[in-house]
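A single protein chain has been omitted; all remaining protein chains appear in their positions.
After this line comes subunit A, so read on.
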Amino acid sequence: MSHALRTLATGIFSVQRSVTVLPLLRPVSAVKIRGQHRSRSDGVKGSESQPFDESLLEFLVCPLSKKPLRYDEKSNELINEELGIAYPIVDGIPNMIPQDARMIHKSSSTEKPTES
C-alpha cells in the first residue's frame, strides 16, 4: 500500500514536474524566436527585408564627382573609390547626401566629411 502510495506520489510529482517544465519551455522558445526576428531586422548582411535594387546602379552616381559607384554588399554601402567616400543604404534606400557619407581612409579611421 505504501509502495503504491509512493509510486502514486512520485507519479503525481513527475506529472507535476512535467507540467511545470512545459511552461518554462514555452517562454524560452518565444524569446528565441523574438531573438531571431531581432537579428533578422538588425541584420545588415544581405538578409534585409528590403534589399537594395541593383538596377539603380545603371544611372546612380556620386553627386559630387558624377562618377559611377560600387555596391558593397558586406557593409551595405555605395562606394566611390576615387574620393574615398561611402554612401549608406538604409532600408533599401540609398542616402546620396554628401554630408551623410562616410569617408574611407586607408588607415581605417571613419570621419564624417564636412561638406559645405
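Observations on the model:
FYI, contacts are C-beta pairs under 8 Å (C-beta built on N, C-alpha and C of every residue); 3 or more make two chains touch, one makes a residue touch a chain; residues count from 1.
Everything that follows uses one rule, which is that contacts and distances are computed from a predicted model.
Missing chain, UniProt protein name: "2-methoxy-6-polyprenyl-1,4-benzoquinol methylase, mitochondrial", from among "Sodium/hydrogen exchanger", "Autophagy-related protein 13 N-terminal domain-containing protein", "2-methoxy-6-polyprenyl-1,4-benzoquinol methylase, mitochondrial" or "Calcineurin B homologous protein 3".
Interface with the hidden chain, as seen from subunit A, comprises residues 50, 53, 55-56, 59-64, 66, 68, 90-98, 100, 116.
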